[in-house]
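Got a structure for you, written out below as structure tokens; questions coming shortly.
Just one protein chain is left out here, and the rest sit where they should.
When the chains are written out, they are named A, B and C in that same order, and each has its own residue count from 1.
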Amino acid sequence: HPAPPVPAASGNGLDIGIVFDVGGRGDKSFNDGAYRGGERAEHELGARVHFIEPGEGSDREAGLRLLAAEHMKLVIGVGFIFTDDLTALANEYPNTEFAGVDYALKLDSAGNVVPPPPNLAALKFREEQGSFLVGALAALVGKSKKLGFVGGMDIPLIHKFEAGYRAGVNYVCPDCTVIAQYAGVTPEAFRNPGRGKELALSQYQSGVNVIFHASGSTGLGVFEAARQTGTLAIGVDADQYSEAPGHVLTSMVKGVDAVVFDQIKKVRDGTFHGGVQEYGLAENGVGYIYDAHNRALIPDSVHARVEAIRAGIIAGRIAVPSTR
Amino acid sequence: MTDAGAAAPIVRMTGIAKRFGAVEAIRDAGLEVIPGEIHAIVGENGAGKSTLMRILAGLFPPDAGTVEVAGRDVTGWSASQAIAANVGMVHQHFMLVPPLTITENVILGREPRSGLAIDMARAQREVAEAAERSGFRMNVRACVRDLSVGEQQRVEILKTLVRGARILILDEPTAVLSPPEVQELWRVLRALRASGGTIILITHKLDEVTEISDTITVMRAGRSVARFPTASASAASIARAMVGRDVVLSNDATTRRSPISQTARAGLDVRHLVVAGELRARAVDDVSFSVARGEILGIAGVEGNGQSALIEAIVGLRRATSGEISIGDRDITALSVRERDALGLAHIPEDRHRRGLVLDFSIADNLILGRQREYDRHGTLDRARVLADARAAIERADIRPADPELPARALSGGNQQKIVIARALARETAVLVAAQPTRGVDVGAIEQIHARLRAARDAGTAILLVSAELSEVLALSDRVAVMYGGRIVAIVPRGEASEELLGPLMTGAA
Amino acid sequence: MSIALAFLAQTLRIAVPYLFAAAGGVLAERSGIISLTLEGFMLGGAFSAMLGSYYSGNPWVGVLAGIAGGLVLGLVHAVATIRYKADQVVSGIAINLLAVGLTRYFLKLVFDSSSNSPRVAGFSAGTSTTALVAGLLHNPLIPLGLVALPVVAWLMYRTPFGLRVRAVGEHPEAAATVGVSVARVRYIAVALSGALAALGGAYLSLDQHQFTDGMSAGRGFIALAAIIFGRWDPMRAALACLFFAAAETLQIQLQAMQAIPSQFVQMIPYVLTIVALVGVVGRAVPPAALGRE
Partner (left out) sequence: MSAASSPSALRGRVAEALLPPLVALLVSIVAGDLLILAVGQSPGAVYRLMLEGTWGNAYGFGQVLYKTTTLVCTGLAVAVGLRAGLFNIGAEGQLAAGGLGAALVGLALPAGTTALLAVPLCTVAALAGGGIVGYVPGVLRARWGAHEVITTIMLNFVVLAFLSWLLSGRLRVPETLHTNAIRAGALPRLSAWWAPFHGSASNASLIIVLAAAASTSWYLFHTSRGYELRAVGLQPDAAESGGVSVGKTWIRALTISGALAGLGGINFVLGYEHYYEEGFATGAGFLGIAVALVGRSNPFGVVLAALFFATLSQGGLAINALVPKQMVDALQGVVILAMAASVPEVRRLLTLRRGAK
């Protein structure tokens, strides 16, 4: 059995394992969200959480396997990239619970969803819904017919953000256009803030006033550009207000922390169950920030309008696309 | 002439030893030079002449022994200390930086400044003045890479003079000069001696030694074996001291068979050949000649007059711009090296380290270079045959040490050259292009290489010999061509050729 | 600001890290030492500049720390290649890996992060970018970057040190025979190259006000390509840097139009580099002693 970089689970404790995606701790968004959820579970639930930051390739599976072999109560893989490894391991360790953040569902040849194993919770966020709301917000606040989007790596997951955002912009402003740019086509594209800043500056210079980024550390450059030009940017995954106070209109938050905490709690309470669990606006899994920090940036009328749209989406009156 | 006994020596080196890794370059060598004399150092390749002089010039310290200059013990001094003590050296391989101008080369290491920058105006003025004083005419703003070899040598000498050299060391200065340029050099050296300077001269050419020097030191195998006044020596006695045995100094030892008629067996034929060089569009400029089988055509000329481009075009290493090259009736202008090789064209490259050998390959592997595909058996190199053939070739060519597995790098220059020649002559060839076949090779080896070339000629090979050594061209050739400025300016039968006739042609003077 | 001016300003901003790195690279390469290290120098410079600024709260201390970081990496490369005669390409690759590893390790150690440092004091604090000059002067490293290669050109062609650098890179033996210490000239050139390239890295992290893992993102290699493209001449290398930056700006602008798949737009600078290498400088002659002892 694998040698333990992780102390063996005591058997009666609430031992939890979390494996991070590339970027790892300190990415100021996605992984940090999972970390916060884990930390909260340590404080509030007395859980013992073991974090692993794998490298690339087979290390991801190795990380999961290490935790499963040490009899963690729950093993969480943070990122769609873990999908296949989680599926295989859940089958191999039927007595361990697994959860996958952004788990990608497989379709069979008939186009039906292949259900994940019973001990695996597929946690899916409806990023397009949150993106739709910040798109509408951006168009309403932006005072410009042009809106900006900066993506990290040019991949379907990020297209989902772009699609929702576009739809949201056009919902409130049919003649607005969205300039969407991607930082690159390799994973480096998520950690090139220099490129992010230049992309943002060129968008701002072409008349854009608000940019939504979904680009990991590259987005930190977008905030820099917003600061420098006195314009607005929209954060992603976590509340990124502090990256450029006064220039972060809002953030499209993904409740990774809450969902991670929630899954751990369910394991403690014995209510954990596998299967697909979608977190959209209705479940408060995604949303946008509206608090003391940014209230001044958002007129009440706009806030009201966005809230109405939110209700519309939850009620199913507004359809949100998830692909470009 | 100075009386060797009278003055105190200005340079005295005793018990010098120096090794490079496993090579013991010199052991117990000594030198005594009297102020105001021209002192020649002679010796076979690898005898340690250059090494001894580099120690004197401060390029590296000796492992043992002492060096005194003007009565002061300077053992282990540095290049800049040597320069400060007015010792200057012109190296065997020029120590010039080609892309820099003459001025920049001359001032390197002692640049006049104004503020942080170089005072280039002053530098140019000073260099120009110094050149004038020494009787050199040159454009001090020209790039060194654009100069002829002779001009480059003048820059080298100027470099030492500007640094105030009173003891001037010249390492084989004439190897690359045409006869008139050599005379010009002698003029400069004599003038320097007349003004009280001391000159140490390394050379392989015994006629030069007798012509210019006052005293001779002979080195052999890392030791100084003899020192005598030039007046008391003859070329033959010097050669004997160098090699340790009698040597046939052949200039007209050419025992010719009756000449074969040119048309009988066609060899190499070159028609209106034009070849582009690195610097010039027409490095070879409309050259035509032919070499019959059983004949040696020697091409004399100062290096840099298109010989390299000509050779490379003939053997297929460089494309001809226009013109035609053929072997027998076969037009080979468009063929590859390998295809020409298959038609019986062999090549002794002029630079064995660059073109001739893969220094890190073994002797055996070097002997099959170009033939490697013939040793393929079922997709695998037949090592047994490679080694067997190598042993035979080593034996035939007297390559030492006789170990086929030894890397070529471990061999002396002369033995390395024997590999190259053994390979070129390993089988019957219709045409042999021999470029500088004895460059930097000592007297004993020269003898042997010349004999092999004559034997090949007598066996019916058409040999194109290109050599910077006029004496070699005269010793071997049946006809002599002179190349200047990319053109063949004359072709004369051996009988009519002489240094007096060819010398001026080589410099474009006639 | 007009479109043309915006294009120019963006090109200049993007060019700054290239210009610094190329300035360093030209010096080292002309002295005979291959500059595959620029990427590592930049990354190290970016990290140490961030660290300096983090601990002092002053971006200028960050600049000095960046220079120091570059000097250290430069000296490691110099000792390996000059003293120990390590293969220069190999040492360069090792330096790059070392820079990646050390910055990651200390990022984790100091900030417990695998991606980003906290925000630190940097240079681009203001707001106005309405005017080209004012916008560019916001970050003092931009004007410095723009003069880096002209200064290196002056150093190279007008000063004794530059003459020695050129001599040592072409024919070290010749330089040695006139008493020039080849090793010393190369040590200085490589150390300077580390410091200059590190300034390019410092520009990245101070302009962003933070360090991000791998933030040099291949810029050192582009700078090396610019040097080759510029045939080892500082001013021509500067033009090449501007050319590459313009290609990138073009790429950014073209992407905004969304006419072709982004993957192909992303290729533009790299394809241009190859085309340039093939078309313009195929037979460019490097310094004769480049890569040799």
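Keep in mind that, in the parts below, contacts are C-beta pairs under 8 Å (C-beta built on N, C-alpha and C of every residue); 3 or more make two chains touch, one makes a residue touch a chain.
The shown structure was predicted, so the numbers you read here are calculated from the model rather than taken from an experiment.
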Interface partners of the hidden chain - shown chains only, full complex considered:
A, B, C
Who touches the missing chain here, A:Asp27, A:Glu53 or A:Glu224?
A:Glu53
With the full complex in mind, choose from B:Gly15, B:Gly135, B:Gly164 or B:Pro401 the residue touching the hidden chain.
B:Pro401
Sole contact to the chain not displayed, among A:Pro156, A:Pro299 or A:Pro321:
A:Pro156
Missing-chain contact, candidates B:Ala131, B:Leu357 or B:Ala397, resolves to B:Leu357
Touch criterion as defined above, residue of C:Leu19, C:Ala94 or C:Ala289 at the omitted chain
C:Ala94
Sole contact to the chain not displayed, among A:Gly63, A:Gly135 or A:Gly168
A:Gly63
Across the whole complex, list the residues on subunit A that are touched by the chain not included here.
1-7, 52-59, 61-63, 65-66, 69, 80-81, 83-84, 92, 104-107, 154-157, 185-187
So which bits of subunit C touch the chain we can't see?
36, 76, 79-80, 84-87, 89-91, 93-102, 104-105, 107-109, 114, 218, 221, 224-225, 228, 261, 263-264, 266-267, 270-271, 273-274, 277-279, 282-283
Where does subunit B touch the missing chain, residue by residue?
19, 21-24, 315, 317, 336-338, 341, 347, 349, 354-361, 365, 369-370, 372-373, 375-376, 379-381, 383, 401, 403, 405-406
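By definition in this document, only the chains that are shown with their structure count from here on.
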Taking chains as nodes and touches as edges, what kind of graph is this: line, ring, star, complete or other?
line
Please report how many Å separate the Cα centroid of subunit A from that of subunit C, as a whole number.
35
Sort out for me which residues of subunit B touch subunit C in the complex.
57, 59, 78-80, 83, 89, 91, 93-100, 104-105, 107-111, 113, 116-118, 120, 159, 163
Provide the residue numbers of subunit C that touch subunit B in the complex, in ascending order.
154, 158-160, 163-164, 166-167, 170-171, 173-180, 288
Quick one: in the complex, what on subunit C touches subunit A?
1, 6, 10, 13-14, 17, 107, 111-116, 119, 124-127, 129, 138, 204, 207-210, 212-215, 217-219, 248-249, 252-253, 255-256, 258, 262-263, 266
